[in-house]
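Left out: one protein chain. Kept in place: all the others.
By letter and in written order, the chains are A and B; residue numbering begins at 1 in each of them.
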Amino acid sequence: MAWVARTINSSIGKKAVMAVSGLLLGLFVLVHMLGNSTALAGRDAFLAYAAALHAHDRLLLVFELLLLVFFLVHVTLALLLTLANRAARPVPYAVTGRAGGGAGIGPGSRTMLYSGLFLLVFLVVHLVQFKFGGRELPVADLLRQVLAQPLFTIFYLAAVLALTLHLSHGFWSLWQSLGVEHPKYNPLLQRGAVALAVLTGLLFSLVPLAILFFPDFLR
Amino acid sequence: MTASPSPDLDAKIPAGPLTEKWDRHRSALKLVNPANKRKYSIIVVGAGLAGAAAAASLAELGYRVKVFCLQDSPRRGHSIAAQGGINAAKNYRNDGDSIFRLFHDTIKGGDFRAREANVYRLAQVSNQIIDQCVAQGVPFAREYGGGLANRSFGGAQVSRTFYARGQTGQQLLLGAYGALMRQVGAGQVTMLPRREMLDLVVEDGRARGIVARNLLSGAVEQHAAHAVVLATGGYGNVYFLSTNAMASNVTAAFRAWKRGAFFANPCFVQIHPTCIPVHGDYQSKLTLMSESLRNDARVWVPRRPGDHRPPARIPETERHYFLEEKYPAFGNLVPRDVASRNAKEQCDQGKGVGETGRAVYLDFSEATEREGKATILQKYGNLFQMYEKITAVDPVRQPMMIYPAVHYTMGGLWVDYNLMSTVPGLFVLGEANFSDHGANRLGASALMQGLADGYFILPVTVGNYLAQLPPMPPDPESPVFNEISRQSEERVKGLLAIGGKRPVDEFHRRLGLLLWDHCGMARNEAGLRQALQQVPEIRAEFWRDLRLPGSGAELNQSLERAGRVADFLEFAELMILDALTRTESCGCHFRQESQTADHEARRDDRRFAHVSAWEYRPGHQPLEHRESLDFTSVTPSQRSYQ
Partner (left out) sequence: MSTAKAPIRLTLKIWRQTGPDAPGAFREYPVGPLSPDMSLLEMLDVLNEELTRQGEEPVAFDHDCREGICGMCGAVVNGRAHGPQPATTLCQLHLRHFKDGDVVVIEPFRAGAFPPVRDLVVDRGAFDVLIAAGGYVSVNTGGAPEANTLPVPRAAAEKALDAAECIGCGACVAACPNAAAMLFVGAKVSHLALLPQGEPERARRALNMVRKMDQLRFGNCGNEQECQAACPKGIKIDNIARLNREFLRAAIKSEET
């Protein structure tokens, strides 16, 4: 099995693991987004979704542990790769004028590290607020309570923006890292990644915006 | 000048019918036992097509090889810039091609000044080259059925040129480079990049190694071996402006000349018809547009001298398609020397176009109409881009402007049939030797010759030399070695010590202009004599007024250039002397005193069917030796492309 370790240790291997863990985390985000969106159908639908989710506590725990592993792998590798990349150019340029690849990928690719780090901070706050805190309140009220504070609304919206950026590059980049490429489908993969990221961002931002602008939302 | 020396050079051409010479010779050559091969070391100088191919093939056989090149990597030799293609007599097109026809075209293209046996061997080996390169993964152009594609080229009436878009040289060189790097990886080849050969070491009458300068540290190094192979390219840069790479030079060949290798036909310089014209005083080089363009483009100038209208406003009837009119059979596909001379003639008559009047049009409009823009772009897209990049003119909308430029040197160190020079143990390959192209090289033949020499000929003939060598471990510290090394160091110090005022390129530029004017496309006795007088003047000024900043113990690019220009300044005299001695016209060498009534080159087979090979004599004028050229399978005729 030495070959597995050797492969994962290689530059391409690390990127492949980044890609797979990123894909799984991305799938979770999509599911989470769909779940959250039940809130748009009203308080009852939202609470019913929450209740249904928690009806399978054991299964949920397994998924949560798996997610934690993927997450740790993704973050650890990202940091290792970043350190190696920094070391690969010991003397920086005086002027950096990037071309951006000309492929319409936008700002996502060059901000992966920063968007990722911001999401890491967000995740800790988010878990403290919703996973480990406020258990005495129904989740709809907890949500309203947290997002009633404009500072948190801004924080959440910023996180949604970071997520959109991260996914806009990640949803395409992971296929590239895994070697999935075809001249006919490449444009679809690139544009699809951006579209999916924007859609995710929009749906995620609807709930905090609704709480901000409609006092009766989820009441 | 010695009057008409008798032919005294023996090319060691094997006996037997032309078609069997090479096979018989190969079977008769002495061999080195496989287990003994690793006891022999061979130095290869230059890593272009010929050098890389030879080094890789020698290492595959088991010899220990050291390869030297000027550049930072052996992938940069100027073979890489060859655009159009490589000839081979595969007859894939069923158009009647054969080894004999390729041989015939090449020897006729060279205006019957090449050695028959060599050229026939070249044509024979051409097919193996294609096989070898395809096996290496060279991505040649293909037909839809998966077979190899061919295109036609100047000087031939069959399509036998294999190509990879407009960068055939690059792809072939990278194939040879891959083979070389494979041997570097295997430890069979020691690669020494950024090294410049400063001198050849000849001891007991044999080549025993070289002295080279490490261009990064400035250290002068001594490298010994059982044989030395020069694959150092041509000397076109003696003209300052040429299509050669900036670092291409004559130094290695010239130093070998001074150590006893004869220099053959130095005046045979090919001026390529399709280059981008000169645009300014500080232009550093000329860019070639592949001759393959002449397949689909028509060459023309305005009929009326001094017609400065833009090309689109000159009506068809007022355009002079001078090649098509003068040479109906070959039209725009006449050999390079003929095309160049005619372009010059038109410009001399005041019909040249462009700002300087030193250009003719190369027009694609008819082909674009016939075949569609997409097809034309697929064939020549990268050449069009290159042209547009340099001139900011799109050749689809406006005809290209082209003018002849120095491109290739058929002259070079004299070698026998085994590619060995007059110094035993010194072999010379590719453009650096003189052997296969006579007085004019046909398109797509340089790549063929470089690879033939490197892959298939030298690896066989060098064994024959080594097998007969008395036992002699190479000794890089022998007194002779140390002395030559000391002389090289002195020369470097001498250059640095001049302490004048002017940068090296200034002298080079002056030398170039002088040669272009008097030893270029047309030559005559008065001009040559004048040049012969002026070269020593420039040389004296160079040694009096050169300024070289920096030291000799570091990367010093001005110093590198100065060493090369110093040699060009001596070599130029040899070129002119050769041009003066050959009073006939042949191929590229057009002596205005020797032309037919319609201004075509007139050969003089009775007096000049020979190779002139010059011997260096310290303190005296070089001595001419001759190798007579005997034709048994072709009859020299006045070339006619009409």
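In this section, a residue touches a chain if its C-beta (ideal position, glycine included) is under 8 Å from a C-beta of that chain, and two chains touch if they have at least 3 such contacts.
No experiment lies behind these values; they were computed from the predicted model shown.
When the missing chain is restored to the complex, the residue among A:38, A:109, A:129 or A:153 that touches it is A:109. Of the options B:35, B:392 or B:597, the residue whose C-beta touches the omitted chain is B:392. Within the whole complex, the absent chain has one touching residue among B:331, B:357 or B:503, and that is B:503. Contact with the omitted chain, checked across B:134, B:377, B:396 or B:513, is made by B:134.
Interface residues of subunit A with the unshown chain, by the touch rule above, are 1-3, 6-7, 10-16, 81, 84-85, 87-103, 105, 109-110, 112, 169, 172-173, 175-181, 183, 186. Mapped onto subunit B, the interface with the missing chain covers residues 53, 56-57, 60, 71-76, 78, 80-81, 90, 92, 128, 130-137, 139-148, 164-165, 167, 170-171, 174, 177-179, 181-182, 184-185, 191, 193, 216, 245-247, 277, 279-280, 282-285, 287-288, 354-355, 385-386, 389-393, 401, 455-456, 459, 501-503, 505-506, 547-550, 554-555, 557-558.
Heads up, the rule we're going with is that only the chains that are shown with their structure count from here on.
With centres defined as mean CA coordinates, subunit B is found 61 Å away from subunit A.
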